[in-house]
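Part of the complex only, each chain left as placed.
By letter and in written order, the chains are A, B, C and D; residue numbering begins at 1 in each of them.
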Amino acid sequence: MSSGADPVITAQGVDLTFPTADGPVHALKGVDLTINRGDFVSFIGPSGCGKTTFLRTIAALETPTGGSLTVNGMPADEARKARAYGYVFQAPGLYPWRTISGNISLPLEIMGFSKADRAERIARVLELVDLAGFGGKFPWQLSGGMQQRASIARALAFDADILLMDEPFGALDEIVRDRLNEALLELWRKTRKTIGFVTHSIPEAVYLSTRIVVMSPRPGRITKVIESTLPAERPLEIRDTPEFIALSHEVREGLREGHSYD
Amino acid sequence: MTRALPVLTVLAAIILVWYLAAIGMNAQWAQDQAARAGTTLTTGQLIADTLSQDRPVLPAPHQVAAGLWDGIFGQAITSKRSLVYHAGVTLSATMAGFAIGSLAGILLAVGIVHDRTMDQSVMPWAVASQTVPILAIAPMVIVVLASIGVTGLLPKAVISAWLSFFPVLVGMVAGLRQPDAMQLDLMRSWNASRSQSFWRLRLPSSMPYLFASLKVAVAAALVGTIVGELPAGATSGLGARLLSGSYYGQTVQIWSALFMAAALAAGLVVLIGLIERITLKRMGLAR
Amino acid sequence: MSALPILAVWLGAWGLNAFLARLNTRLTRILVPLIFGTTLLLLWEMIVRAYAVPSVILPAPSQIWAAFMANIPLLWGDFVQTILKGALSGWLIGALAAIATAIAIDRSPFLQRGLLPIGNFVAALPIIGIAPILVMWFGFDWQSKAAVVVVMVFFPILVNMVAGLAATDALQRDLMATWSAGYWQSLVKMRLPAAMPFLFNGLKITTTLALIGAIVAEFFGSPTRGMGFRISTAVGQLDLPLVWAEILVAAIAGSLFYGIVSLIESRVTFWHPSQRR
Amino acid sequence: ADDLTLQLKWVTQAQFAGYYVAKDKGFYEEEDLNVTIKPGGPDIAPTQVLAGGGADVTVEWMPAALAAREKGLPLVNIAQPFKSSGMMLTCLKESGITDPKTDFKGKTLGVWFFGNEYPFLSWMNHLELPTEGGPDGVTVLKQGFNVDPLLQKQAACISTMTYNEFGQVLDAGIAEADLVTFKYEDQGVATLEDGLYTLQENLDNPEMVDKLTRFVRASMKGWKYAEENPEEAAEIVLENDETGAQTIEHQTRMMTEVAKLTAGSNGALDEADYQRTVDTLLSGGSDPVISKAPEGAWTHAITDAALQ
């Protein structure tokens, strides 16, 4: 279901090797992938297979040691300087000395948005993640789920083209996670952002994505790319449908192949 | 109340032990005196004598309390005999040294966190600097500084700065390195400049560390000042007071000055704790 | 005129270091601080010579080194008197007493709440102030220096050790409870090992304190040897190179002392994240 | 007025009454001088202060001054207000010491260091007593700021000054009858104390010589005034004491005792005294305080001019 053909992220033969004390670690090896505008791509794979590394490479937080990677037609680092990315980590990573509004405001301050513009954007994204009214609270006054929504709001506030999320819901319980999955899907439908999403949960990957990228470690590479056959409209109940179960099964099989105990 | 009770109990125990020690340590003298005078003392007389000597080996708590009372309230604050006056002299040099030391510590820490050359060059020598027995050479330092025209309050301040910069340096380096990789990466993903990362991330996250080390540093600064005053020209200040007390064998005066100094240190630490609470609260860091 | 070469040396050395620091190998991590230190010494020598600073104010490093080499037996005697007898024994006694006290008050929150605030107050005391008193009590030989050191190191170690004994997390304690472990069992098998990083923190801080305490206490009465005695006597005789040679001994001894404690720490707390490589 | 800084050897006390009186009574002002008096302390080396430029003139004991001269610091004695030495060794009678020649062996003696140890070392040399301890020598204890070692019986004898520590011992309640004292004067090993010293370069400067002349003149006037008015002098000293630790009784007594030492001097150095001091210091056996007789370590130029 690769909608249209407007490639935003193009990776060709991307290699990444970390030099460590115990010799080089091949975190990524010959990764080819094209992500088009409006795609929701999930990365799934066992621990240490390079999911995080690949996401960081896209965001120019790491530099590939081989291959080529362009974002919006330019090198990733230029895209970073053009502030093309909103990045969300597993932990909310909110600054405890700033209120929720202050946290959302931070990247806007750094990027030099005017005060009025900032206020307007903060209000809008708080609304979007259903946190209107909580702007004045400090992070620790909110539950984990609310904090994570705030951190998503922060990544959305400056309207980056590309949203990269590294296990954003990993630390939350299943019910809260369900709610946030629904909300994220809704948000993606509204904004049609391009989303790269790392997860360990098969149902989450299947439920959210237009495309699921299965990765395998030593060295980190893509072993399977599964196009979702699910419709764009996805109530939570879709997870009990045979289609969903079949997709899950396919992902699990893909995973099993490249996996060794730990 | 529940907090005061244990402290009071321990305090009471200490005072009791103190009294017993005073009796024990001063008894020899009382007996020698009696022997010289050719009299003998009853136990009651002996105890009464040990607790009221002019030059006791260990003054009794009430003698120290009286000495403190007299030193603080017995004279005009401007009098040279007033402990408040001497505490004021010590305090001003302490504050100057503390300010210099903390500032130096903070600036060095900023340099160390941002520049690898500084990190590798300075840090080992900062540790080594603290092994120099600065207290032992304090008088010399004061003379040498005077020879290049640094006189008055500043030489003492330099010694207290030397002692107080180190805890601040160590604490600040830890504090400025507090932000985890994720938080730094966020900054990078927003393409924040170094100074933006510093002012908006590193500095705020270092605050709890800064205050913790400031508390250590201010106590160290006070010790530095007192030592600066102690052997290096007794003019004024609690150190001079300690010295002259020691010189004339006036133990009560020594202990009064000592307690005054401890109270000053405790007061300074409490004050910084207060500033810490207010600052962290306003930053939303205190819960 | 003479400022120019000094500036040049400084900039040159800094440039070299900046280059080396960027390489960041094991060798350069040792070289960089060495070069920095050597540069400081070089600058010191150059300044003293260029501006003809009298040696009674500030001797040059070369003079200090000469005094050091010429007085090794004397310096060794002082080292034994002050560091080995005074500082080390005091430090050991103080540390043992603090550890024992920490364990003793560990079972009593009442005592802890009572002792620790007072401990903080005493720790804030300018301990050098009680040096004359301790000299009066314990005599002028090394015993009184050791006593000063005991008082100086006791509370910092106590506070750290108490914190260390409380440092186990709830999970580790709950595990012990599910196994129905007794007090001594959980003390020996869980809380003492867990307290080690804290204890060593206290031990490290107090190494330099111990040296300073032993040296300064000699100002208030001593036999005719010891580093504090020598420093004050040599200043009185305007033998500044000897003074600085003693300072050099103190710095070396202090760094060694600290280094040895750190080494033991890395052996004992090899498991702690800060020690893992 | 011309500025001049005087570094004292010790804390503010009647030992230096002459200078404080001269300042307080306006004698310096009369000579058109603006004198700053810097108190010393147990670990201030006055000679080092002078070398560092922290003072123009200093009060110092001659042994320390001559030793500094050998170290390359060209100190010159320009006046000697103290005629005789106030130093002595004070022993507890119960220690059984009656004769220094025989009884010091195996005893512990308290000695001031920091440049004040030279007279003692010379004396022990005369007695041929090693100072490294042992049954045949004496054990030396670096005496701290006070007379405690004697009171605590840590030492058999301690160093005292007639005008200060000796009084403290008496104040502490030990009767004179329980003490035995040995004055350095009486033992023939007295060295000159409390002279005025300056650097040679100052004497090569006529302007400075003039200033110093006026200073010595006014100071001696102060001393003589203090000798005659011990109580007033003590009060003046007290006013100048910033520690607030001194008492009037103490200072009055000190002034009375100090007056006995200054009485024989008009300020000019007595060559015979100088020679005796040098001889005492030179006779230091294997480890003499000074290794050769100094040249140009004193001058009468200032006192001659001042006392005309």
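Brief remarks on what is shown
Quick note on the criterion: a residue touches a chain if its C-beta (ideal position, glycine included) is under 8 Å from a C-beta of that chain, and two chains touch if they have at least 3 such contacts.
What you are looking at is a predicted structure, and each value in this text was computed from that prediction instead of being measured.
Counting every protein chain in the structure file, not just the single copies shown, gives the formula A x2, B x1, C x1, D x1.
Methods note: only the chains that are shown with their structure count from here on.
One finds 35 Å separating the Cα centroids of subunit B and subunit D.
Separation between the centroids of subunit A and subunit C, computed from CA atoms only, is 50 Å.
Chain contacts: subunit B has residues 57, 139-140, 143-144, 147, 231, 246 touching two or more partner chains. Within subunit C, residues 57, 132, 136, 219-220, 232, 235 each touch two or more of the remaining chains. Chains that are in contact with each other form these pairs: A-B, B-C, B-D, C-D. If you check the complex, the residues on subunit A that touch subunit B are 56, 59, 61, 80-81, 83, 85-87, 89, 91, 93, 95-99, 106-107, 109-111, 138, 140, 158.
Within the complex formed with subunit D, the subunit C residues making contact are 54-57, 132, 135-136, 139-140, 218-224, 229, 232-233, 235-239. On the side of subunit C, the complex with subunit B involves touching residues 14, 17-18, 21-22, 24, 28-29, 32-33, 35-37, 40, 57-58, 110-115, 117-118, 120-130, 132-133, 136-137, 208, 211-212, 215-216, 219-220, 227-228, 231-232, 235, 240, 243, 247, 250-251, 253-255, 258.
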